[in-house]
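To start, the structure itself, in structure tokens.
Note that this complex is displayed minus one protein chain, with the remaining chains in position.
Here is subunit A:
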Amino acid sequence: RYVRQLQRLQLLFSPTAADARGARQFVEEAALDFARRHPDVVLYISPCSGPAPLLRAEYLNGTVREELIASKTSEEIVQLATKLAGQSGLDIIRIRKPFHTDNPSIQGQWHPLTNKPSALTVQGPRLQPQ
């Protein structure tokens, strides 16, 4: 029961730019393998005359992450794509706790009065009948 958080990967590059060589090689060689290995990710390849080659990743919670792939080899682009495929759409900021539970205490949360005898059963100088 695992749902991948990556929705789509859009690869925008221009066929004539010099720094999109790695992107073109990736599209020729490794894009099919990548798509077969991750069958639940949609891969859009659109050649456009934009300023720089981009790899845009959209996640299920709506966040869009854009990464430049200018002057990168196709293996680096494959590694980047696998890394993006493994991420979820949460912001990459400092996380305060490395764990998260919905039910933190099962046997009851400790408070200073647990494991102490109650005042009614303790024999004191005042409670003894005289």
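Here is the rule we use: a residue touches a chain if its C-beta (ideal position, glycine included) is under 8 Å from a C-beta of that chain, and two chains touch if they have at least 3 such contacts; residues count from 1.
We take it that contacts and distances are computed from a predicted model.
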| item | value |
| --- | --- |
| Choices "Kv channel-interacting protein 4", "Proteasome subunit beta", "Alkylglycerone-phosphate synthase" or "Large ribosomal subunit protein bL21m" - which one is the UniProt name of the chain not shown | "Large ribosomal subunit protein bL21m" |
| Subunit A residues that touch the omitted chain in the full complex | 1-2, 4-5, 83, 85-88, 92-95, 98-103, 106-107 |
